[in-house]
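Structure in C-alpha coordinates, see below.
For chain A:
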Amino acid sequence: MAKSKKKTADYVIVGNSVAAIAAVEAIRETDCDGSIIMVTKEGEMIYSRPMISYYLAGKVKLKNMRYREAGFYKQHNIQLLAEKKVVKVEPKKNTVKLGDGSLIGYGRLLITTGGEPVNPPIKGAAVKGVFNFTTLQDAESISRFIKANDVKSAVILGAGLIGLKAAEALLARKIKITIVELADRILATTFDKKASQIIDKALSKQGCRLELSDSIKQVISGKGKVTGVELLSGKKLAAELVVIAIGVRPNIEIVKGSGIKVKRGIVVDNAMQTNISNIYAAGDVAEAAGFFGGRKMVLAIWPDAYRQGRIAGAAMAGVKTRYQGGIVMNSVEIASVPTISVGVTVLDGSEDNVEVLEKSDLKNSIYRKIVLKDDCLEGVILVGKIDRAGIYTGLIKDRVKTTSFKELLLNEDFGIISLPKDYRKHMVSDVPMMM
Partner candidate 1 sequence: MALKTYESEFKIVRDDSKCIACQVCVRQCANNAHIYDAEDEKVYADDSKCVNCHRCVSMCPTKALHIEHTPLQFMGTANWTSSAIRNVIKQADTGGVVLTAMGCDKKYPNYWDRILLNASQVTNPSIDPLREPMELKTIIGKKPDKLEFENKGGKVSLKTHLTPQLELSTPIMFSAMSYGSISLNAHKSLARAAFEYGIYWNTGEGGLHKDLKKYKDRTIVQVASGRFGVNSEYLNTSAAVEIKIGQGAKPGIGGHLPGEKVPEEISVTRMIPAGTDALSPAPHHDIYSIEDLKQLVYAIKEATRYTKPVFVKIAAVHNVSSIASGVVRAGADAVVIDGLLGGTGAAPAVMRDNVGIPIELAIAVVDARFRDEGIRNQASIIAAGGFRNSADVIKAIALGADAVYLGTAALVALGCHVCQKCYTGKCNWGIATQDPYLTKRLNPNIGSGRLMNLLRGWSIEIKEMLGGMGINAIESLRGNREHLRGIDLHDKERELLGIKAAGETW
Partner candidate 2 sequence: MKRIYISEEYCIGCRLCEIHCLVAHTKSKKILKAFKDEIPKDATAAVLVEEEGHLSFALQCRHCSDAPCIEACMTGAMYRDKKTGAVLHDEDKCVGCWMCIMVCPFGVTAADPATHKITSKCDLCAGQDSPACVANCPNEALVYEDRENES
(Lines give C-alpha, C1' and ligand atoms only; values in the text may rest on other atoms or scores of the structure.)
Protein backbone atom coordinates (compact mmCIF):
# COMPACT_ATOMS: atom_id res chain seq x y z
CA MET A 1 0.00 0.00 0.00
CA ALA A 2 1.35 3.34 -0.97
CA LYS A 3 2.09 5.35 2.07
CA SER A 4 -0.28 8.30 2.22
CA LYS A 5 1.34 11.63 2.88
CA LYS A 6 1.62 11.74 6.63
CA LYS A 7 1.24 15.05 8.39
CA THR A 8 3.13 15.68 11.61
CA ALA A 9 3.10 18.41 14.21
CA ASP A 10 4.74 19.15 17.54
CA TYR A 11 1.32 19.43 19.09
CA VAL A 12 -1.78 17.65 17.93
CA ILE A 13 -5.06 18.56 19.59
CA VAL A 14 -8.24 16.60 19.12
CA GLY A 15 -11.27 18.83 19.53
CA ASN A 16 -11.79 22.58 19.26
CA SER A 17 -13.87 23.49 22.24
CA VAL A 18 -12.87 25.34 25.37
CA ALA A 19 -10.22 22.97 26.73
CA ALA A 20 -8.52 22.90 23.33
CA ILE A 21 -8.64 26.68 23.00
CA ALA A 22 -7.25 27.19 26.50
CA ALA A 23 -4.48 24.73 25.72
CA VAL A 24 -3.51 26.56 22.54
CA GLU A 25 -3.43 29.87 24.36
CA ALA A 26 -1.21 28.41 27.05
CA ILE A 27 1.12 26.76 24.52
CA ARG A 28 1.55 29.98 22.61
CA GLU A 29 2.47 31.86 25.80
CA THR A 30 5.72 29.88 25.90
CA ASP A 31 6.15 28.27 22.48
CA CYS A 32 5.49 30.54 19.53
CA ASP A 33 7.05 28.32 16.89
CA GLY A 34 6.00 24.74 17.59
CA SER A 35 3.59 23.45 14.99
CA ILE A 36 0.03 22.78 16.07
CA ILE A 37 -2.58 20.70 14.27
CA MET A 38 -6.12 20.78 15.54
CA VAL A 39 -8.59 18.13 14.41
CA THR A 40 -12.30 18.50 14.98
CA LYS A 41 -15.30 16.60 13.81
CA GLU A 42 -17.29 19.81 14.00
CA GLY A 43 -16.97 22.91 11.85
CA GLU A 44 -14.37 25.61 11.98
CA MET A 45 -16.34 27.91 14.23
CA ILE A 46 -15.15 27.99 17.80
CA TYR A 47 -18.40 28.25 19.65
CA SER A 48 -19.33 28.04 23.21
CA ARG A 49 -21.35 24.91 23.94
CA PRO A 50 -23.22 26.23 26.95
CA MET A 51 -24.39 29.06 24.71
CA ILE A 52 -26.59 26.77 22.68
CA SER A 53 -29.42 27.34 25.13
CA TYR A 54 -29.20 31.09 24.56
CA TYR A 55 -29.14 30.44 20.83
CA LEU A 56 -32.18 28.22 20.98
CA ALA A 57 -33.88 30.81 23.15
CA GLY A 58 -33.24 33.35 20.42
CA LYS A 59 -31.24 35.52 22.80
CA VAL A 60 -28.04 35.41 20.76
CA LYS A 61 -27.37 35.33 17.07
CA LEU A 62 -25.08 32.81 15.50
CA LYS A 63 -22.29 35.34 15.17
CA ASN A 64 -22.34 35.95 18.90
CA MET A 65 -21.93 32.24 19.54
CA ARG A 66 -18.28 32.62 18.71
CA TYR A 67 -16.09 32.00 21.74
CA ARG A 68 -13.03 33.19 19.85
CA GLU A 69 -12.84 35.29 16.73
CA ALA A 70 -12.56 33.72 13.29
CA GLY A 71 -8.91 34.70 13.04
CA PHE A 72 -8.00 32.58 16.05
CA TYR A 73 -6.35 29.76 14.10
CA LYS A 74 -4.29 32.05 11.95
CA GLN A 75 -3.34 34.25 14.84
CA HIS A 76 -2.08 31.25 16.79
CA ASN A 77 -0.50 29.63 13.77
CA ILE A 78 -2.65 26.51 13.84
CA GLN A 79 -3.36 24.11 11.04
CA LEU A 80 -7.03 23.21 11.39
CA LEU A 81 -8.55 19.99 10.10
CA ALA A 82 -12.28 20.63 10.43
CA GLU A 83 -15.04 18.07 9.97
CA LYS A 84 -12.49 15.29 10.31
CA LYS A 85 -13.00 12.54 12.76
CA VAL A 86 -10.14 10.97 14.67
CA VAL A 87 -10.91 7.29 14.96
CA LYS A 88 -7.90 5.98 16.75
CA VAL A 89 -4.91 6.95 18.82
CA GLU A 90 -1.78 4.89 18.34
CA PRO A 91 0.61 5.77 21.13
CA LYS A 92 3.32 3.35 19.99
CA LYS A 93 3.59 5.08 16.64
CA ASN A 94 2.84 8.55 18.02
CA THR A 95 0.09 8.92 15.45
CA VAL A 96 -3.63 9.43 15.33
CA LYS A 97 -5.70 7.92 12.58
CA LEU A 98 -8.50 9.83 10.91
CA GLY A 99 -11.73 8.48 9.53
CA ASP A 100 -10.41 8.81 5.98
CA GLY A 101 -7.48 6.60 6.85
CA SER A 102 -4.88 9.33 6.91
CA LEU A 103 -2.40 9.55 9.75
CA ILE A 104 -1.11 12.47 11.77
CA GLY A 105 2.11 12.18 13.70
CA TYR A 106 2.42 14.08 16.94
CA GLY A 107 5.12 15.15 19.35
CA ARG A 108 2.58 15.67 22.08
CA LEU A 109 -1.10 14.86 21.89
CA LEU A 110 -4.00 16.47 23.70
CA ILE A 111 -7.36 14.77 23.73
CA THR A 112 -10.31 17.10 24.33
CA THR A 113 -13.08 15.07 22.79
CA GLY A 114 -15.55 16.17 25.43
CA GLY A 115 -18.65 14.22 26.27
CA GLU A 116 -21.43 12.57 24.37
CA PRO A 117 -25.04 12.45 25.40
CA VAL A 118 -26.29 9.39 27.21
CA ASN A 119 -29.32 7.93 25.47
CA PRO A 120 -31.08 5.23 27.45
CA PRO A 121 -33.09 2.72 25.49
CA ILE A 122 -36.57 4.21 25.37
CA LYS A 123 -39.28 2.51 23.48
CA GLY A 124 -40.41 4.46 20.47
CA ALA A 125 -37.73 7.10 20.75
CA ALA A 126 -36.53 6.71 17.19
CA VAL A 127 -38.99 9.20 15.76
CA LYS A 128 -38.90 12.80 14.63
CA GLY A 129 -39.06 15.27 17.47
CA VAL A 130 -36.74 13.49 19.89
CA PHE A 131 -33.48 15.31 20.39
CA ASN A 132 -30.35 15.57 22.47
CA PHE A 133 -29.07 18.99 23.45
CA THR A 134 -25.32 19.24 23.53
CA THR A 135 -24.16 20.71 20.24
CA LEU A 136 -24.92 23.68 18.07
CA GLN A 137 -26.28 21.26 15.54
CA ASP A 138 -28.78 19.95 18.12
CA ALA A 139 -29.88 23.48 18.84
CA GLU A 140 -30.31 24.28 15.17
CA SER A 141 -32.26 21.08 14.57
CA ILE A 142 -34.57 21.73 17.49
CA SER A 143 -35.07 25.30 16.40
CA ARG A 144 -36.00 24.25 12.88
CA PHE A 145 -38.31 21.54 14.21
CA ILE A 146 -40.13 23.98 16.48
CA LYS A 147 -40.74 26.36 13.62
CA ALA A 148 -41.78 23.70 11.14
CA ASN A 149 -44.16 21.97 13.52
CA ASP A 150 -45.38 24.91 15.57
CA VAL A 151 -44.40 23.18 18.79
CA LYS A 152 -46.47 24.26 21.81
CA SER A 153 -45.40 21.79 24.44
CA ALA A 154 -42.34 19.74 25.22
CA VAL A 155 -41.06 17.14 27.61
CA ILE A 156 -37.51 17.26 28.86
CA LEU A 157 -36.07 14.12 30.32
CA GLY A 158 -33.51 14.99 32.95
CA ALA A 159 -33.30 17.91 35.35
CA GLY A 160 -29.56 18.18 35.37
CA LEU A 161 -27.66 21.11 34.01
CA ILE A 162 -28.39 20.34 30.35
CA GLY A 163 -32.03 19.61 30.94
CA LEU A 164 -32.52 22.85 32.81
CA LYS A 165 -30.65 24.81 30.16
CA ALA A 166 -32.95 23.28 27.56
CA ALA A 167 -35.90 24.21 29.74
CA GLU A 168 -34.66 27.79 30.00
CA ALA A 169 -34.41 28.01 26.23
CA LEU A 170 -37.79 26.47 25.48
CA LEU A 171 -39.50 28.66 28.07
CA ALA A 172 -38.07 31.66 26.29
CA ARG A 173 -39.74 30.40 23.14
CA LYS A 174 -43.06 30.28 24.97
CA ILE A 175 -43.25 26.51 24.93
CA LYS A 176 -44.96 24.78 27.85
CA ILE A 177 -42.57 22.30 29.31
CA THR A 178 -42.62 19.38 31.65
CA ILE A 179 -39.37 18.23 33.13
CA VAL A 180 -39.21 14.57 34.02
CA GLU A 181 -36.54 13.57 36.49
CA LEU A 182 -35.78 10.25 38.08
CA ALA A 183 -34.40 11.79 41.27
CA ASP A 184 -36.58 13.49 43.86
CA ARG A 185 -35.31 16.95 42.97
CA ILE A 186 -33.74 18.97 40.19
CA LEU A 187 -29.95 19.28 39.87
CA ALA A 188 -29.74 16.21 42.07
CA THR A 189 -25.98 16.33 42.37
CA THR A 190 -25.87 19.89 43.69
CA PHE A 191 -29.31 20.94 44.85
CA ASP A 192 -31.28 19.99 47.89
CA LYS A 193 -35.03 19.63 48.12
CA LYS A 194 -35.69 23.15 49.30
CA ALA A 195 -33.80 24.72 46.40
CA SER A 196 -35.60 22.36 44.07
CA GLN A 197 -38.98 23.34 45.48
CA ILE A 198 -38.38 27.02 44.84
CA ILE A 199 -37.63 26.32 41.21
CA ASP A 200 -40.62 24.00 40.97
CA LYS A 201 -42.86 26.79 42.21
CA ALA A 202 -41.36 29.30 39.80
CA LEU A 203 -41.83 26.86 36.92
CA SER A 204 -45.41 26.16 37.74
CA LYS A 205 -46.11 29.89 37.78
CA GLN A 206 -45.20 29.77 34.10
CA GLY A 207 -47.54 26.87 33.53
CA CYS A 208 -44.80 24.25 33.59
CA ARG A 209 -44.38 21.16 35.61
CA LEU A 210 -41.80 19.02 37.27
CA GLU A 211 -42.39 15.29 37.35
CA LEU A 212 -39.99 13.98 39.93
CA SER A 213 -39.09 10.37 40.77
CA ASP A 214 -40.32 9.37 37.37
CA SER A 215 -39.02 8.70 33.89
CA ILE A 216 -40.19 8.14 30.34
CA LYS A 217 -41.41 4.64 29.66
CA GLN A 218 -42.13 5.21 26.04
CA VAL A 219 -42.43 7.86 23.40
CA ILE A 220 -45.81 8.01 21.77
CA SER A 221 -45.94 9.03 18.15
CA GLY A 222 -48.13 9.41 15.16
CA LYS A 223 -47.11 9.73 11.52
CA GLY A 224 -43.49 9.32 12.53
CA LYS A 225 -43.61 12.32 14.84
CA VAL A 226 -43.76 12.65 18.61
CA THR A 227 -47.18 13.25 20.05
CA GLY A 228 -46.47 12.55 23.71
CA VAL A 229 -44.81 10.36 26.29
CA GLU A 230 -45.89 7.79 28.78
CA LEU A 231 -44.13 7.85 32.12
CA LEU A 232 -43.18 4.93 34.32
CA SER A 233 -45.90 6.07 36.70
CA GLY A 234 -48.38 5.61 33.93
CA LYS A 235 -48.99 9.32 33.43
CA LYS A 236 -49.35 10.39 29.85
CA LEU A 237 -48.18 13.76 28.66
CA ALA A 238 -48.89 15.32 25.31
CA ALA A 239 -45.83 16.88 23.67
CA GLU A 240 -44.61 17.62 20.18
CA LEU A 241 -40.99 17.71 21.28
CA VAL A 242 -38.87 15.53 23.56
CA VAL A 243 -35.39 16.44 24.71
CA ILE A 244 -33.33 13.64 26.19
CA ALA A 245 -30.92 15.26 28.61
CA ILE A 246 -30.07 12.74 31.26
CA GLY A 247 -26.38 13.47 31.05
CA VAL A 248 -23.16 13.12 29.12
CA ARG A 249 -20.38 10.64 29.37
CA PRO A 250 -16.77 11.08 28.32
CA ASN A 251 -16.23 10.51 24.66
CA ILE A 252 -13.45 7.96 24.93
CA GLU A 253 -14.09 5.99 21.76
CA ILE A 254 -10.78 6.93 20.15
CA VAL A 255 -8.55 5.71 22.95
CA LYS A 256 -10.11 2.29 23.33
CA GLY A 257 -7.44 -0.37 23.12
CA SER A 258 -4.66 2.17 22.88
CA GLY A 259 -3.16 1.49 26.26
CA ILE A 260 -4.22 4.90 27.58
CA LYS A 261 -5.67 4.38 31.01
CA VAL A 262 -9.40 4.90 31.17
CA LYS A 263 -11.94 4.58 33.95
CA ARG A 264 -15.06 6.66 33.35
CA GLY A 265 -12.94 9.16 31.49
CA ILE A 266 -9.31 9.35 30.52
CA VAL A 267 -7.36 9.26 33.77
CA VAL A 268 -4.95 12.15 34.17
CA ASP A 269 -2.63 13.46 36.87
CA ASN A 270 -2.41 17.02 38.18
CA ALA A 271 -0.62 18.16 35.02
CA MET A 272 -3.36 16.60 32.87
CA GLN A 273 -0.93 13.94 31.70
CA THR A 274 -2.23 10.44 30.99
CA ASN A 275 -0.31 7.30 31.79
CA ILE A 276 1.51 7.86 28.50
CA SER A 277 3.95 10.68 28.93
CA ASN A 278 3.31 12.60 25.71
CA ILE A 279 -0.44 12.25 25.77
CA TYR A 280 -2.67 14.62 27.70
CA ALA A 281 -6.39 14.95 28.18
CA ALA A 282 -8.52 17.83 29.42
CA GLY A 283 -12.11 18.92 29.73
CA ASP A 284 -15.22 16.73 29.86
CA VAL A 285 -13.30 13.68 28.67
CA ALA A 286 -10.75 13.75 31.46
CA GLU A 287 -10.98 12.10 34.84
CA ALA A 288 -8.94 14.26 37.20
CA ALA A 289 -8.50 14.94 40.88
CA GLY A 290 -11.30 16.42 42.89
CA PHE A 291 -10.66 19.41 45.15
CA PHE A 292 -11.80 17.69 48.30
CA GLY A 293 -9.68 14.60 47.76
CA GLY A 294 -11.13 11.19 47.30
CA ARG A 295 -11.52 9.48 43.95
CA LYS A 296 -10.77 11.13 40.65
CA MET A 297 -13.81 12.35 38.81
CA VAL A 298 -15.13 13.55 35.51
CA LEU A 299 -16.24 17.12 36.00
CA ALA A 300 -18.10 18.32 32.96
CA ILE A 301 -18.24 22.04 33.65
CA TRP A 302 -16.95 25.01 31.71
CA PRO A 303 -14.54 26.75 34.12
CA ASP A 304 -12.76 23.49 34.83
CA ALA A 305 -12.48 22.59 31.18
CA TYR A 306 -10.72 25.90 30.60
CA ARG A 307 -8.45 25.44 33.60
CA GLN A 308 -7.55 21.90 32.65
CA GLY A 309 -6.92 22.95 29.07
CA ARG A 310 -4.55 25.68 30.21
CA ILE A 311 -2.68 23.37 32.51
CA ALA A 312 -2.39 20.72 29.80
CA GLY A 313 -1.22 23.26 27.22
CA ALA A 314 1.36 24.73 29.57
CA ALA A 315 2.62 21.29 30.54
CA MET A 316 2.93 20.24 26.91
CA ALA A 317 5.00 23.36 26.27
CA GLY A 318 7.19 22.53 29.25
CA VAL A 319 5.71 24.73 31.96
CA LYS A 320 4.44 22.76 34.93
CA THR A 321 1.51 24.11 36.85
CA ARG A 322 -0.61 22.14 39.24
CA TYR A 323 -4.29 21.40 38.97
CA GLN A 324 -5.77 22.07 42.39
CA GLY A 325 -8.64 19.69 41.81
CA GLY A 326 -12.07 20.32 40.45
CA ILE A 327 -15.00 21.77 42.36
CA VAL A 328 -18.51 21.17 41.09
CA MET A 329 -20.18 24.46 40.38
CA ASN A 330 -23.19 25.60 38.40
CA SER A 331 -24.87 28.85 37.62
CA VAL A 332 -28.31 28.35 36.14
CA GLU A 333 -31.18 30.71 35.84
CA ILE A 334 -34.47 29.04 35.49
CA ALA A 335 -37.91 30.58 35.25
CA SER A 336 -36.22 33.91 36.04
CA VAL A 337 -34.80 32.62 39.31
CA PRO A 338 -31.00 32.74 39.28
CA THR A 339 -29.21 29.97 41.14
CA ILE A 340 -25.61 29.20 41.95
CA SER A 341 -24.29 26.11 43.64
CA VAL A 342 -20.69 25.38 44.45
CA GLY A 343 -18.91 22.46 46.06
CA VAL A 344 -20.33 19.85 48.38
CA THR A 345 -23.96 20.70 48.88
CA VAL A 346 -25.67 17.35 49.05
CA LEU A 347 -25.23 15.53 52.29
CA ASP A 348 -26.44 12.10 53.34
CA GLY A 349 -26.07 12.74 57.04
CA SER A 350 -23.12 10.42 57.53
CA GLU A 351 -20.49 13.15 57.34
CA ASP A 352 -18.45 14.06 60.40
CA ASN A 353 -17.88 17.60 61.68
CA VAL A 354 -20.24 19.03 59.15
CA GLU A 355 -22.41 22.01 59.94
CA VAL A 356 -25.13 23.41 57.72
CA LEU A 357 -26.24 27.04 57.85
CA GLU A 358 -29.51 27.95 56.16
CA LYS A 359 -31.70 30.94 55.58
CA SER A 360 -34.70 31.19 53.35
CA ASP A 361 -37.42 33.54 52.25
CA LEU A 362 -39.56 31.22 50.16
CA LYS A 363 -42.09 33.90 49.35
CA ASN A 364 -39.46 35.79 47.43
CA SER A 365 -37.78 32.66 46.09
CA ILE A 366 -34.66 33.31 48.15
CA TYR A 367 -32.60 30.56 49.74
CA ARG A 368 -29.08 30.40 51.08
CA LYS A 369 -27.36 27.30 52.33
CA ILE A 370 -23.80 26.91 53.47
CA VAL A 371 -22.01 23.67 54.25
CA LEU A 372 -19.05 23.82 56.62
CA LYS A 373 -16.66 21.05 57.47
CA ASP A 374 -14.38 21.69 60.43
CA ASP A 375 -15.46 25.33 60.03
CA CYS A 376 -14.13 25.49 56.47
CA LEU A 377 -16.57 26.20 53.67
CA GLU A 378 -17.19 23.21 51.46
CA GLY A 379 -20.33 24.14 49.67
CA VAL A 380 -22.93 26.79 49.07
CA ILE A 381 -26.32 27.02 47.39
CA LEU A 382 -27.74 30.40 46.49
CA VAL A 383 -31.20 30.71 45.04
CA GLY A 384 -32.90 33.95 44.08
CA LYS A 385 -30.12 36.27 45.20
CA ILE A 386 -26.69 35.40 43.91
CA ASP A 387 -24.77 38.67 44.30
CA ARG A 388 -21.13 38.21 45.20
CA ALA A 389 -21.45 34.41 45.24
CA GLY A 390 -17.79 34.14 44.25
CA ILE A 391 -16.69 35.30 47.69
CA TYR A 392 -17.93 31.94 48.99
CA THR A 393 -16.19 30.12 46.14
CA GLY A 394 -12.99 31.93 47.09
CA LEU A 395 -13.35 30.88 50.72
CA ILE A 396 -13.78 27.28 49.59
CA LYS A 397 -10.72 27.42 47.34
CA ASP A 398 -8.55 29.13 49.95
CA ARG A 399 -9.75 26.74 52.66
CA VAL A 400 -10.34 29.64 55.02
CA LYS A 401 -11.34 28.84 58.60
CA THR A 402 -14.60 30.64 59.17
CA THR A 403 -14.72 30.21 62.93
CA SER A 404 -14.38 33.92 63.68
CA PHE A 405 -17.03 35.09 61.22
CA LYS A 406 -19.30 32.10 60.84
CA GLU A 407 -22.35 33.98 62.08
CA LEU A 408 -21.97 36.53 59.29
CA LEU A 409 -21.90 34.01 56.45
CA LEU A 410 -25.61 34.06 55.80
CA ASN A 411 -25.97 37.83 55.99
CA GLU A 412 -27.36 39.38 52.90
CA ASP A 413 -24.56 41.94 52.82
CA PHE A 414 -21.83 39.41 53.52
CA GLY A 415 -18.76 40.85 51.86
CA ILE A 416 -15.03 41.17 51.88
CA ILE A 417 -15.44 43.44 54.90
CA SER A 418 -16.83 40.52 56.87
CA LEU A 419 -13.58 38.58 56.53
CA PRO A 420 -10.85 38.58 59.18
CA LYS A 421 -8.52 41.59 58.89
CA ASP A 422 -5.45 39.58 57.97
CA TYR A 423 -7.10 37.71 55.15
CA ARG A 424 -8.98 40.77 53.98
CA LYS A 425 -5.83 42.86 53.74
CA HIS A 426 -4.06 40.05 51.99
CA MET A 427 -6.85 39.92 49.46
CA VAL A 428 -7.38 43.59 48.76
CA SER A 429 -3.98 45.14 49.39
CA ASP A 430 -1.58 42.30 48.66
CA VAL A 431 -0.37 42.52 52.25
CA PRO A 432 1.36 39.23 53.07
CA MET A 433 -0.53 37.04 55.53
CA MET A 434 0.95 36.74 59.01
CA MET A 435 0.30 33.05 59.52
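Candidate selection criterion: all candidates are chains of the complex that A comes from, given by their letters.
Here, contacts are C-beta pairs under 8 Å (C-beta built on N, C-alpha and C of every residue); 3 or more make two chains touch, one makes a residue touch a chain; residues count from 1.
Everything numeric in this text was worked out from a predicted model, so none of it was measured.
Student: All of these sit in the same complex as chain A, but only one touches it there. Which of 1 or 2 is it?
Tutor: 2
Student: Provide the residue numbers of chain A that touch candidate 2 in the complex, in ascending order.
Tutor: My answer: residues 18, 22, 48-51, 54, 59-60, 64, 66-68, 302-303, 306-307, 310, 329-331, 333, 338, 340, 342, 386-391, 393-395, 397-398, 415-418, 424-425, 427-430.
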